[in-house]
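Note that one protein chain of the assembly has been removed; the remaining protein chains are unaltered in position.
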Amino acid sequence: MFDDDAVERVVRYLRRSVRIDPALDHRVMEEIAALPAGPAVPAGGVWRWLTGRRLTLTPLGALGLAAAFVVAVVGVWRVRAAPDAVEPALRGFQFVLVEPHAANVSLVGDFNDWDATRTPMHRTPGDGLWSAVVPLEPGRYRYAFLIDGRLWVADPTAPTTRDDDFGAPSSVLTVGGL
Amino acid sequence: MMRASGYVVLLSLCLVAPFSRAAAQGDPRLERLDEATRPVVVALIDTARAVGLPVNPLVERALEGAIKGAPGATIATAVRRLAADLGRARDALGSGASPVELDAGAAALRAGAGPDVLTRLRRARGHRPVTMALAVLTDLVARGVPIDTATTAVLTLAATARDEDLVDFRRAVERDIAIGAPPAAAASIRVNAAAREARPGRP
Partner (left out) sequence: MSKGRCDATPGREGIGDVGTSDAALVRRVRAGDTAAYADLVARYRDRLGRYALHMLGNREDAEEALQDAFVRAYRSLARCDDPERFGAWLYGILVNRCRTTGARAARRARRFVSDPTALETTPLPGPAEQTEWDDIVRWALARLAPEAREAFLLKHVEELEYEDIAQLTGAGISALKMRVKRAREQLQAILREAEHV
């Protein structure tokens, strides 16, 4: 019954498609719907959770919820190649935030001298995505998002600074090269 | 152990700075500080400049405190502490360290790394910048990796890894943590895997 090709026969057998009970989809979505709000939940989940409820938030609670909206630094591209090895290249970094209820959002950090007016984030029409692109040289940058001019949130997808001297944590982005 | 020049920086910041008024007074960015806080911060920054420390991180820290509405005393304390950390980082990394390296070194010290770790990383990286190694060390600690584990991991990789490799390593650990791995185990497993792959004679 078994020969040297037995293993290959096992492999062929195992490669057959398997059918999993489609009810699993429903169970997954039910479990997702029951997830509590928190920084581990992606922004979309929190958004859905919020839109179905009327909430009263303490400032601290609002800060925590807003932190959960922050999504990611999603992309990097080279703005300008260094003409030689001496001048460091600028690289463009795109910062993205999901905050569907904000009227305005600013990206504020070491790269714009913590000036909230210099890097307003732009909203994508039709959804709650805010984004901004900042060209950066190699270096270490602290930054945070300022929502509606009053609520500071760090980027939960980036490392948070350890030296939180001012009661509102910032995030850190390190651009290598120097 | 802080070396002599580190003490000089600290002593200068504590004693000399409050009575000094010099060049930073002209930095228009600092006009955002209130009138009581500005002269203190200006004095701290001028003193740091006088001992050869990079001043831009100090200015930025003060501006961060100002926009976040921190009290003046808190801003001054934060600037003074950062200047002291920059001085300790320079002691550990050497006088040839770049401003970016010193900034990353100060953050690593704040995260709990000892000055000896900075020195060993500098030695391991040779002529290459040590910024990213220090940043990855700090970031791992921020993600919950114990400082000893993070230190061992980064020191293991530092000699051979490129900056991109270090970033990849950090991302892999972050991803493992995100899907439920204990931070210390994630760092250990990833660094062991990386070290195995980097070992000569292995495919």
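List of remarks:
The letters A and B name the chains in turn, as written, and every chain counts its residues from 1.
Please note the rule applied: a residue touches a chain if its C-beta (ideal position, glycine included) is under 8 Å from a C-beta of that chain, and two chains touch if they have at least 3 such contacts.
Treat the numbers as computed from the prediction; the structure is a model and nothing was measured.
Contact between chain B and the absent chain runs through residues 161, 165, 167-172, 174-176, 178-181, 189-190, 193-194, 196-198, 202-203.
Residues of chain A in contact with the chain left out of this view: 1-2, 4, 6-7, 10-11, 13-15, 17-22, 24-25, 27-29, 31-33, 35, 40-45, 47-48, 51, 71-72, 98, 100, 127-129, 156-157.
The definition used in the following text is that only the chains that are shown with their structure count from here on.
By the touch criterion stated above, chain A contacts chain B in their complex at residues 108, 110, 113-116, 138-140, 142, 152, 159-163, 165-168, 170, 172, 174, 176-178.
Contacts from chain B toward chain A in the complex involve residues 29, 57, 59-61, 63-70, 74-75, 77-78, 81-82, 98, 100-101, 103-104, 107, 110-111, 129, 131-132, 135, 138-139, 141-143, 163-164, 167.
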